[in-house]
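After the C-alpha cells below, expect a handful of questions from me.
A single protein chain has been omitted from the complex, and every remaining protein chain is retained in its original position.
And then chain A:
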Amino acid sequence: MWPLRSGPSNANVQPTPPPGLFQDVPGIPSTSTTMPQSPPPTIPTSTQAQSTIPEEYTLDEPVWKTIWRDIVTIARNLRSVLIPVNWKFHGQAQALRNWDLWGPLVFMLILAIVLSIHESNASQVFAMVFAEVALGAIILTINVILLGGELVFFQAICLLGYCLFPLVVAAIICASVKIKWIRSLVTLGCLAWASVATIPFIGNAVPRGRKALAVYPVMLMYVSLAWLALVKS
C-alpha cells in the first residue's frame, strides 16, 4: 500500500517508478558504524548522529498527502491489473507490490448493488453476491496456495478484486440495456477481459499440471457473476 520504500527490503526496482512522492528511496545512506543494521521488517529509521527524522518519515505528514497516496495506489493498481501491458506473472506481481483492498471493496459493493437493484428479493441477491465475492476470493486464494502456488495472500485477493471491474461494467450495461444480443456481447467481452487479466497470474503461480485446477474455480466464479448480470430483469 505504501510506495515509499526503505533500504533493506527494496531489492527490486519497480517497472515504472512514478515521479514525485514515490521515488524509491535508495536505501539508508551509508550505514556507517553508528547505525545498527536492522533486519526487515522493522523500523526504517536512519538515525544519524543529530538528525532524527528518517527519510521515509510519514508519521507527521499532512492528511491530504496520506489520502493522495492511497488514491494514487488505487489508480495504479487498477491500471496495472486491467490494461494489458505487463500481464505475465512476474510483471503483475511486481506491479501489485503495493496491493490495496479498497478497489476490491468498492467494486464488490457496486456489483452487489447493481445486481440487486429493482429485484423483488433485493436483499437476498445483495447478500448473496457480496458473500459470494468475498468468500470466493478468499477460498480461491487459499486453493491456489494449497495447490502449491507461491502467491502472497493479499496480493491475490487484490488481483481477484480488481478483476471484478469488467464484470461491474457488464452489470451496469446489462442493467440499463434491454436488448438481448447487446447484453450477451458485452457480458462475453467483459468476461473475456476479466479472464485474460486473471489467468496468467493464477496459472503461472502454481506448478504445471495444476494450472487447470487453480484456474477453473476462478472462471466459475466469474461466469456465475456474469450470468447474474446477463439474466438481470
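Methods note: a residue touches a chain if its C-beta (ideal position, glycine included) is under 8 Å from a C-beta of that chain, and two chains touch if they have at least 3 such contacts; residues count from 1.
By our rule, contacts and distances are computed from a predicted model.
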Per UniProt record, missing subunit out of "Sodium/potassium-transporting ATPase subunit alpha", "Nicalin", "Beta-Casp domain-containing protein" or "Golgi apparatus membrane protein TVP23" is "Golgi apparatus membrane protein TVP23"
Of the candidates A:Ala75, A:Ala127 or A:Ala212, the residue in contact with the absent chain is A:Ala127
Residues of chain A in contact with the chain that isn't shown?
1-2, 6, 9, 11-12, 32-36, 38, 40-45, 47, 49, 52-54, 56-60, 63, 66, 70, 93, 96-99, 102, 105, 109, 112-113, 116, 122-124, 126-127, 130-131, 152-155
